[in-house]
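These notes concern the structure reproduced below.
Shown here: the complex without one of its protein chains, the others still in place.
Then we have subunit A:
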């Protein structure tokens, strides 16, 4: 079976593609990107600001134990409902330069849709560095989970 979510990162290129086919009508897929409350739920972050309009801006913030652990923001360059969102993405408090993101939404049938996300990076090295991040995070999260399990008195 083909993977539903695919990541294409050709060697030596400063871009990557994330594609996903959804069992959702196009309008619902787009709504999941448009509605701040829904974005907050599936992204697992607080949506501080989301101005869905050309020249609007957005800001996400994730807190853990009262500390902000992740913060990102950007501007929206294009916003065409049910078609596309073009925006910049900058992670705060890191060396990562701003990224450019092209999100294309298309209908495959009445009940299925597809998202193609193209991300452009300043350099190949920054792209590769970003790809490495969840690996390291995954390790530390797995560790946290283990800690929680070990803390339970019943064990």
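Just so we're on the same page, a residue touches a chain if its C-beta (ideal position, glycine included) is under 8 Å from a C-beta of that chain, and two chains touch if they have at least 3 such contacts; residues count from 1.
We adopt the following convention: contacts and distances are computed from a predicted model.
The chain absent from the displayed complex carries the UniProt protein name "Winged helix-turn-helix transcriptional regulator", chosen from "Winged helix-turn-helix transcriptional regulator", "Iron hydrogenase small subunit", "Sugar ABC transporter permease" or "Aldehyde dehydrogenase family protein".
Among A:32, A:47, A:107 or A:120, the one in contact with the hidden chain is A:32. Within the whole complex, the absent chain has one touching residue among A:18, A:75 or A:120, and that is A:18.
Only one of A:41, A:63 or A:83 touches the chain withheld from this view, namely A:41. Within the complete assembly, residues 3-7, 9, 18, 20, 22-25, 28-29, 31-32, 38, 41-44, 94-96, 115, 128-140, 143 of subunit A touch the chain that is not shown.
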